[in-house]
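This part shows chain A:
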Amino acid sequence: MSAALAIAIWIGWGMLAISFALGLARLVVGPHLPDRIVALDMLALTAICAALLFALVSGSSSYVDVALVMALISFLSTVAFARYVEWVAFRRARQADPPPLDHADD
Partner candidate 1 sequence: MSGWYAAAPLIVAMTTAAATTLAHAMPRTQRALSLAGAFALLAASIALMDAVWRGGMIVVQSSNWDAPFGITLAVDTFGAVMTLIAAITGAACLIFAIPEIEERHRRAWFHPLSHVLLLGVCGAFITGDLFNLYVWFEVMLIASFGLMTIGGTKAQTDGAVKYVALNLVATLLFLLAVGLIYGMTGTLNYADLSRTIPNVGNTGVLTASAMLLMAAFGMKAAVFPLFFWLPAAYHTPLVSVSAVFAGLLTKVGVYALMRAFTLLFTHDVGWTHEILLWVSGLTMITGVLGAAAQSEMRRILSWHIISQIGYMVMGLALYTPLAIVGSVFYLVHHIIVKANLFLIAGVAARLTGSMELKKIGGLYQSAPLLGVLFFIPAFSLAGFPPLSGFWAKLILVRAALEGREWWIAAAALVTGLLTIYSMTKIWGEAFWKPHPEGGEAAAPLAAAPAAMLAPIVTLAAMTIVIGLFAQPFWIVAERAAAEMLDPTVYAAAVLGGLP
Partner candidate 2 sequence: MIEVVTQLVLIVLVLAGSGFALIAAIGIWRLPDALMRMHASSKSGTLGGGLLFFAVAIGVGEFDVVVRALAGVAFLLFTTPIASHLIARATYLLGVPRDPSQVRDDLEGRYDLNARVCQAPADVVAGASSPVRGADSPSTGTGGGAA
């Protein structure tokens, strides 16, 4: 691996690190259920990117498998969350006095 590529990867990591931070920030700040789910979804994507950078660094193709499985599976948790939010929405539709939206699932 050339030094230039190494630097590029280092920069790439830096960008991913910032992505993690931003994603986590959105996760915490919310303010609503979907915001957090979107943040988590994005974080999973960032993790896939990290795995791929890893595959490049280590030269081990096994990390591609990690990324591959994540790419295929990670949406499942998002789907599950989405269904959860839908349920919450349906529930709120039936509630006479639903809780405030930022505590929609409480």
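If you want to know what made the cut, all candidates are chains of the complex that A comes from, given by their letters.
In this section, contacts are C-beta pairs under 8 Å (C-beta built on N, C-alpha and C of every residue); 3 or more make two chains touch, one makes a residue touch a chain; residues count from 1.
Keep in mind that what you see is a predicted model, and the values were worked out from it rather than measured.
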Any copy counts here: identify which of 1 or 2 touches chain A within this complex.
-> 2
Which residues of chain A touch candidate 2 in the complex?
-> 2, 4-5, 8-9, 11-13, 15-16, 18-20, 22-23, 25-26, 32-35, 37-39, 41-42, 45-46, 48-49, 52-53, 55-56, 59, 61, 64-65, 67-68, 71-72, 74-75, 78-79, 81-83, 85-86, 88-90, 92-94, 101, 104
